[in-house]
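Let me begin by handing over the structure; questions about it come next.
A single protein chain has been omitted from the complex, and every remaining protein chain is retained in its original position.
Naming follows writing order (A, B and C), and every chain is counted from residue 1.
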Amino acid sequence: MENKEPLYELEFIVRDYELDLQGIVNNSCYQQYLEHARHEFLFSKNIDFAKLHDEGKDLVVIRSEMDYKSSLKSRDRFKVTIDTSREGNLKIVFEQNIYRLPDMKLVVKAKITGACLLKGRPSKPEDVMDISLLGLSY
Amino acid sequence: MENKEPLYELEFIVRDYELDLQGIVNNSCYQQYLEHARHEFLFSKNIDFAKLHDEGKDLVVIRSEMDYKSSLKSRDRFKVTIDTSREGNLKIVFEQNIYRLPDMKLVVKAKITGACLLKGRPSKPEDVMDISLLGLSY
Amino acid sequence: MENKEPLYELEFIVRDYELDLQGIVNNSCYQQYLEHARHEFLFSKNIDFAKLHDEGKDLVVIRSEMDYKSSLKSRDRFKVTIDTSREGNLKIVFEQNIYRLPDMKLVVKAKITGACLLKGRPSKPEDVMDISLLGLSY
Partner (left out) sequence: MENKEPLYELEFIVRDYELDLQGIVNNSCYQQYLEHARHEFLFSKNIDFAKLHDEGKDLVVIRSEMDYKSSLKSRDRFKVTIDTSREGNLKIVFEQNIYRLPDMKLVVKAKITGACLLKGRPSKPEDVMDISLLGLSY
């Protein structure tokens, strides 16, 4: 676990339907947790993913890297943290970790790279939404 | 198992991510199987669920009754059958069964009641789509 | 909405990955919400679904009836309520409603019937777990 406070964090509890036959959370669910945390983070910064879509503006993931360090089991509490940075003109990077609570054991370490689309075409993030609150730095 | 040929049927295989910690298919997946079979059935009758939605026409489920008779396990093959009927002016009923293959053991017996929306308002099915091929009978 | 306090209730927020192409929560997710609420309810009464399974004791759903009254959209808050009763010697009935918050609009009205298995064989609930706290009444 890192010492620095993350830009954003969100708490969850494992739901039993997310477990697979090994009794642990299925890998695809971690990606769902990360997505939900990103959307809640964006919403907390006045960026509404669903409303943007209705306006022809989409945020899409173009690359994900995930290291699965340990597993979550039935009813485990955990939190997803988010830090952001920028890569080139077009990409936003979300560094997202999942930690089990309360012992803060690292479960997943992820780097999710996103891009913005305006009516389906790649666009600079600032042309799609107000990114001033997203903590982006080169 | 019934003797009569169903109006439509579709074959599947269980995917391991659909199993839960009991090693059997999670109940919510049966509803997904039924939905996929309905959409494929409709498509086979020239009714495209996604395209209808883009035209402001939606088919929605208003009631589901499901009896879970037995379970599906890892890599089980199964089929979903569909028969249809009409209930009143507004409702379409899908009688859908799930049978394990090849032994035709009954897994789920379901009655799914749907309705049609035109720009969000309840409408007669014939005002939303061409239902002549759906095998509906009072 | 009914006036009586439910036996148990649990709050959720819609996650965007639960929405389908109609922009509303996919029907199969409602079943997942109901299941998660039941497991949390049971846990609050000292019945641990995952641990029971490890001991060869399973709770299974044998029938579900669900009326879909309205839809949930992106980031809607909602709660799932639970009331219980008994049907015959073997069945436990969960009356579960989903209400949108804060306006308490009814979204789903469900009746979920469960049964207990001891090493795969149907058993009376009291032979599988301590049901004294489940509020069951004939």
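Here, a residue touches a chain if its C-beta (ideal position, glycine included) is under 8 Å from a C-beta of that chain, and two chains touch if they have at least 3 such contacts.
From a predicted model like this one, the values you see are computed outputs, not experimental measurements.
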If I'm reading the header right, one chain is hidden. Which shown chains does it touch across the whole complex?
A, B, C
With respect to the chain omitted from the figure, which of C:Ser74, C:Gln96 or C:Ser123 is a touching residue?
C:Ser74
Among the options C:Ser28, C:Asn97 or C:Ser123, the absent chain makes contact with C:Ser28
Among A:Ile13, A:Ile62 or A:Leu133, the residue in touch with the chain that has been omitted:
A:Ile62
Tell me, which residues in chain A touch the chain that this view leaves out?
21-22, 26-29, 31-32, 35, 50, 53, 58, 60-68
For the chain that got dropped from the picture, name the residues of chain C it touches.
16-17, 19-21, 23, 26, 28, 74
Given the full complex, what residues of chain B touch the hidden partner chain?
15-17, 19, 23, 32, 35-36, 39, 43, 48-50, 73-75
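By definition in this document, only the chains that are shown with their structure count from here on.
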Taking each chain's centre as the average of its Cα atoms, which is closest to the average over all protein Cα atoms shown?
C
Would you kindly say which chain has the C-alpha centre located farthest from the C-alpha centre of chain B?
A
I want to confirm something about chain A and chain C. Since they are copies of the same sequence, is their interface symmetric in residue numbering (over half shared, so same) or not (under half, so different)?
same
Most extensive contact between chains (C-beta pair count)
B-C
Two or more other chains in contact with one residue: find those residues in chain B.
21, 26, 28
